[in-house]
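Every protein chain of the complex appears in place save one, which is left out.
Here is chain A:
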């Protein structure tokens, strides 16, 4: 393993600039949010920790099958009595109200997200929270215009949606799920990830603040068993899941043969393709943004860098220099670029796969960087001399680990990019517009970014090929997933 020589003590040391955590009140314990009230759960409570310090932040209940049943029944009542029959324009009004409240309480959400998830405040403040609000604004606008969405006349909601979301973008994934479901007239039972339940519970408070009718949004916390109960509940009409391919597969199995509709947004192993005529400095930024954004805990992360052999050395040298300037540390510091790994379990997986990468003969490079003593941390890592047969080129690491492969011709780039069991996203870097179009056409990936990476917008549908899942979220396609006759 090679590492950079430690940088000489910098002339320009940025003094700590932590965002104050006093903006958010974290209760010592929370309840489930069912039928508009916070209620106790029947299972053994879970502790949620700050992954940057291992400090216990709060305790949340585990919802049992009976708790989930209560939540689904509340959602059904709300659907048949209030939310389903409501004038669409009025549903839009509630969604606009939620969107505005998210904006008003943006700092609170950002700080809480960084505390519970470990992501840098710069990202929760500038990406997660504004995008979550944008999703509510976007879908609020659709609520009374569904007749004109091109999905046929008078599209009808499905009923109760059971939604299970991951820990990498807790609030944003909630918004991706809840906003379209509500805008189309469905009610929801949502289960946040067991390691990151807090922003979902704060969102429950926002629902109350917005006077959202009880039962329209229900939030049940817990681990895998709770998720299973939500997905398998027989009165759920629609299942939406974002998370690992493994869990997605078992959900698909349990839903098979039922009337339930299913949307799965699963893993990825995206290729970020850099041609020799790329704008190198911006490509390097895109590579960094592609794999180190949110510590690489991104299903569409550009985890496989495919770089044309003729510029390989130049790109890797620039990339290593750039990675050397990334600032890892306190997620609440406004100057932090790389925060903490979300959990001990995920850290162990990243370590394991990285060790396998080295054992299989790839060359590991990490910048000189001090890791904090407590908490879960992993330095930004680049593997060169990676062969397409290596596990780090095939398995989703879901961490700040980049595998670099090379190619010689556009055909080889396409072949290698598509040589994965996933197909969620891809990136193309070239100054040649015609090449962008030609290559994008041949990539089997749901999203293809050209000369940028990891850009999201509520108007743009997001979804994948192959084992990256099915169905779309966002845009008109995302509405179809929650409407009768859609999909």
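In this section, a residue touches a chain if its C-beta (ideal position, glycine included) is under 8 Å from a C-beta of that chain, and two chains touch if they have at least 3 such contacts; residues count from 1.
To be clear about the criterion, contacts and distances are computed from a predicted model.
Chemist: Given the options "NADH-quinone oxidoreductase subunit M", "Aspartate carbamoyltransferase", "Deoxyribose-phosphate aldolase" or "(2Fe-2S)-binding protein", which would UniProt use as the protein name of the unshown chain?
Modeler: UniProt protein name of the non-displayed chain: "Deoxyribose-phosphate aldolase".
Chemist: Using the touch definition from the top, which of A:92, A:286 or A:475 touches the missing chain?
Modeler: A:286
Chemist: Which of A:278, A:413 or A:481 touches the chain that is not shown?
Modeler: A:278
Chemist: Touching the absent chain: which residues on chain A qualify?
Modeler: Where chain A meets the chain not shown: residues 8, 10-17, 122, 126, 277-282, 285-286, 325, 334-335, 431, 451-452.
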